[in-house]
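One chain of protein is taken out of this complex; the other chains stay put.
Going in written order, the chains are labelled A and B, and every chain counts its residues from 1.
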Amino acid sequence: MVMSAGELAKLIGAAVEGDPNVRVSGVSSPERAGANDLIYLDAPKHRERAEASRAKCVLAHSGVRMADKTVLEAAEPKLAFAKAGSRLAVAPTVHSETHATAIVAPDAKVGKTVSIGPYAVIEPGAEIGSGTMIEAFCYIGRGARIGENCLLHPRVTLYEGARVGNRVEIHSGTVIGSDGFGYVFGDGQQWKFPQVGEVRIGDDVEVGANATIDRGSLETTEISRGVKIDNLVQIAHNVKIGEHSVVAAQTGVSGSATLGQRVVVGGQVGIADHCRIEDGAMLGAQAGIPSGKTIRAGQVVWGTPARPLDRFKEQYAHASRLPDLVERVRKLEQKLAGQ
Amino acid sequence: MVMSAGELAKLIGAAVEGDPNVRVSGVSSPERAGANDLIYLDAPKHRERAEASRAKCVLAHSGVRMADKTVLEAAEPKLAFAKAGSRLAVAPTVHSETHATAIVAPDAKVGKTVSIGPYAVIEPGAEIGSGTMIEAFCYIGRGARIGENCLLHPRVTLYEGARVGNRVEIHSGTVIGSDGFGYVFGDGQQWKFPQVGEVRIGDDVEVGANATIDRGSLETTEISRGVKIDNLVQIAHNVKIGEHSVVAAQTGVSGSATLGQRVVVGGQVGIADHCRIEDGAMLGAQAGIPSGKTIRAGQVVWGTPARPLDRFKEQYAHASRLPDLVERVRKLEQKLAGQ
Partner (left out) sequence: MVMSAGELAKLIGAAVEGDPNVRVSGVSSPERAGANDLIYLDAPKHRERAEASRAKCVLAHSGVRMADKTVLEAAEPKLAFAKAGSRLAVAPTVHSETHATAIVAPDAKVGKTVSIGPYAVIEPGAEIGSGTMIEAFCYIGRGARIGENCLLHPRVTLYEGARVGNRVEIHSGTVIGSDGFGYVFGDGQQWKFPQVGEVRIGDDVEVGANATIDRGSLETTEISRGVKIDNLVQIAHNVKIGEHSVVAAQTGVSGSATLGQRVVVGGQVGIADHCRIEDGAMLGAQAGIPSGKTIRAGQVVWGTPARPLDRFKEQYAHASRLPDLVERVRKLEQKLAGQ
């Protein structure tokens, strides 16, 4: 997409300082930018990198001036840059095309302008909304439903009956709707607890590569609108994740845990079964939330078992000074023994 | 599968209280149940949900009575419910069918009533037992052997020579028989230690989605009968896991570690190389077992490095009170200084 700095500024709500006719066609880092790339500057320490860049247009805080560059002024340059990126990105043109090698069940309902890649398999009863791209080797199980304008990268598996909303992007290797992990031991063996529930992914969700999202056991696993899930994340049966929450790589959410809206989960976090993470809570990387625990709205927690960040820091500081404390107690003992 | 409450009760060893002729055809949660679904109740707090359900048949502890419902009485309702689920589930009918697009080597030995899905690849010398379903995009390497009545979901990879027992279910994206991770540094580079061993999966094993189980280096990686492995689990070279053990999601078992029978491993646990986890031990979520350590039979451990649960709790409680202790020591010092 090519547009003028002025046009772009309007789309992202920025003010223009300098020539509004400069052409912008992409986003880049200062070092890699060409003349028509947009760069951004959100901290004074990066000013030199921005100045040395070939880019003619820079997104920055109000008041920033740079010789020979058009400045798009925004209160939050990084946010505005992300918006600019999405405006400038050339969306892949979806041709209404089913590759000759794709196997689409005769009764599958495929919308208009849908692209189905080589060797994709669409099972009976599946539905695919208009404008959606299904890339190579995707497997869309029996009765699974995918909304409009989705992008499934190569090798995504949707088990039978899985439901995916609109404008959802799923990266390569991800599996949605596999059986939950539940067994009851008896008579000398493990008996599988029924895993016959559903799995629903809301609108505007993005799921990274090689992630796994299990179907519900008797209930439904639900990923709400706007949720972002990173690579290698595990979401167990019956989990509910509220709108616009983000879950970083390699985190695991155990059975029947619920996350509210705008929850931020760091990488490698473990959330045990039946936990309740309220709106806006933040779980630091590698935190462990024990079974059944509630993390209150807006709380920031850290460690295993997770505790409020301040308390974690205090405890950690004290633990670091333990050798000192032991020495102080020894001296007290000596003193008292000497009396 | 449809049967009467009385027939089902016999199959799962429950007593019937109420009308034994009520029809049962599936399992469900109280809220989602239809009249012919079986529900279960194993705690008084869920009684209202059960009573309000449309289900006409409920599995519960002895002595539970519910107006208008047939009660199947069992000592362990959840266990009985799991058994009922497996009895009522309609097993996928395995048609003796190889999809036209599957590539099956002429010398592969394929049993009776085997179903091979679209775009599956079965390499030379592979063997597949009767009643087994191989779904789309599965790759069965040269000389790999799969037993009877197995279910391989789409996109499972078996490397050359991997062996899988009977009634094994493997979920989408899982890789079995990849090379172990072993290198020796010398002459300025990493030299790969030979990874030429075997991998064997016993009968009645279930492996979740996107898991990885490496072949042995010089020995054999062995997953015994009845073991259950969750999504995204890593099993390294030469690991042995004993019968009926369960390993929750994202756990990693390092090279040459051994797990006994009925071991229960929580999620995100790390078991270092050459550990020995004895029968019936339980490793809490996110626990870390240091290299070479033994966990005794039946022990419950927690934390990193893992220690017995009681000790972990005591230490954690003391750590939480460290700020108090420091204050107490400060007061003692003051007092003594003042003498």
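We take it that a residue touches a chain if its C-beta (ideal position, glycine included) is under 8 Å from a C-beta of that chain, and two chains touch if they have at least 3 such contacts.
Every value quoted in this text rests on a predicted model; they were computed, and no experiment measured them.
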{"item": "Residue, one of A:M3, A:L79 or A:A297, that touches the chain absent here", "value": "A:L79"}
{"item": "Residue touching the undisplayed chain, where the options are B:N21, B:S62 or B:Q190", "value": "B:Q190"}
{"item": "Contact with the hidden chain (one of A:K69, A:H153, A:R215 or A:R276)", "value": "A:H153"}
{"item": "Candidates B:G202, B:G226, B:G252 or B:G284 - the one touching the absent chain", "value": "B:G252"}
{"item": "Omitted-chain contact residue, chosen from A:L232, A:V253 or A:V301", "value": "A:L232"}
{"item": "Hidden partner chain, residues of subunit B it touches", "value": "103, 119, 121, 137, 139, 155, 157, 159, 173, 175, 178-179, 181, 183-186, 188-194, 196-197, 210-212, 214, 218-219, 232, 234, 236, 250, 252, 254, 268, 270, 272, 288, 290, 304-305, 314-315, 318-319, 321-322, 325, 328-329, 332, 335-336"}
{"item": "Interface residues of subunit A (partner: the chain not displayed)", "value": "26-29, 32, 76, 78-79, 81-83, 85-86, 89, 101, 117-119, 135-137, 153-155, 171-173, 204, 206, 208-210, 226, 228, 230-232, 244, 246, 248-250, 262, 267-268, 285-286, 303, 316, 319-320, 322-323, 325-326, 329, 332-333, 336"}
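Just so we're on the same page, only the chains that are shown with their structure count from here on.
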{"item": "Where subunit A and subunit B are represented by their mean Cα positions, the distance between them in whole Å", "value": "27"}
